[in-house]
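== chain A ==
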Amino acid sequence: MVWRALSQKGCRLEGVRGVDMLSTQGLMKKFGGLTAINNVSFEIEKGELSSIIGPNGAGKTTLFNLLTGHLRPDSGRVIFNDKDITNLPPHGICQLGIGRSFQRINIFPRLKVFDNVQAAVLAGQGKCVNIFSPSKNMAREETIKVLETVELVDKRSLFAGLLSHGDQKRLEIGIALAVRPSLLLLDEPTAGMGSEETTEIAGLINRVVQYQGLTAVFVEHDMSVVFGISQKIRVMHLGEIIATGTPEEIRANAQVQRIYLGEE
Partner candidate 1 sequence: MRSKEQLKTIPVNGLPQRLVRHRWIWLVIAVGLLAAMPAFVGKSWVSLLCEILILAVAASGLNLIIGYTGMISFGPAGLYAVGAYTTALLIVGVRAPFGLAMIVGPLVAAVVSLIVGWFCVRRTAVYFALLTLAFSQLIHTVIYKWYGLTGGDDGIIDIRVPSFLSSIGSYYYFTLACTVVCLLAMWVIANSAFGKALSVIRENPGRAEFIGINVRRYQLMAFVIQGFFLGAAGSLLCGFSHSVFPPIANWTKSIDIIIACLLGGMFHFFGPFVGSAVYILLDKVVTGFTEYWSLVLGIFVILLVLFFRGGMAGFISERLSPGRREGS
Partner candidate 2 sequence: MSLQAVLMQLLSGLSSGMLIYLIAVGLSLIFGTLRVLNLAHGALYMLGAYLCFWLTSSFQQIPGMFWWAIILGPFLVALFGGLVEVVLLRRIYGWHFMYEFILTFGLILIISDLVKLLWGGGFHSIKYPWPLADTIKVAGGTFPLYNLFLVAMGLFIFFGLRALLHYTRLGKVIRGVTYNREIMNALGENVPAVYLVVFMLGCWLGGLGGALATPLVTVTLGMDMTVIIQCFIVVVIGGLGSLTGAFIGALILGLLDAFGIMVLPQLAIAFGFILMAIVLIVRPYGLMGKREYEK
């Protein structure tokens, strides 16, 4: 709770590099005979905007699932802000400050857009145990703020299931933001979008990291987004991280080029 209060009051460790927010040590995950994650260790610094890329089946979503508690690793640890979160359930990890958007649209379809985000805001504030106060007017300002960030304010009274794909993806990100995370994990935020929307989403992610002091890691296939906004790129292949570096370094990396031969 303390760190969250600090970050809200603006006492951020901005610009102080070298503080590890999230680190993994020797993560392993097997499904039957298939080794999905093979001895993955990396550190994510506070304030970093990085991406994870790799061919399909490289294990990117599985890695996210291990970080957010949806899967238990066979061995290895996940440390978040000096706390071992390896075996915590997803809701516990979320309460500690990790937010996530999902690869496949994962919203609350029969609730209105406003309610989708408001619920997340309330959950993030820990107010959901409250059975006494009417929820209609709780956290309206925060909810509207989040909606403005993802540019869905005009659509707040629509049922979420009726939105266009692109708008549902925005809502997806909005829900992830609404819980006030300090670390944001985005799984293919621009999947299925046209180029204009992709640029908008990329800009959104960039803005959110810069102005709200978040740390973000996103998985992407769209290289324009990856090379456009990432400060650091990690390349995964067959369950391992085979390269880490700045966009220029990765672009020049021969091994990466080999893996992506034909893809750009």
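Basis for inclusion: all candidates are chains of the complex that A comes from, given by their letters.
Keep in mind that, in the parts below, a residue touches a chain if its C-beta (ideal position, glycine included) is under 8 Å from a C-beta of that chain, and two chains touch if they have at least 3 such contacts; residues count from 1.
Quantities reported herein were computed from a predicted structural model and do not represent experimental measurements.
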item: Options 1 or 2 - which one, within this complex, touches chain A; value: 1
item: Candidate 1 contact footprint on chain A (complex, rising order); value: 68, 70, 89-92, 94-95, 100, 102, 106-112, 114-115, 118-120, 122-124, 126-136, 138, 140-141, 144, 156-157, 159, 161, 175, 178-179
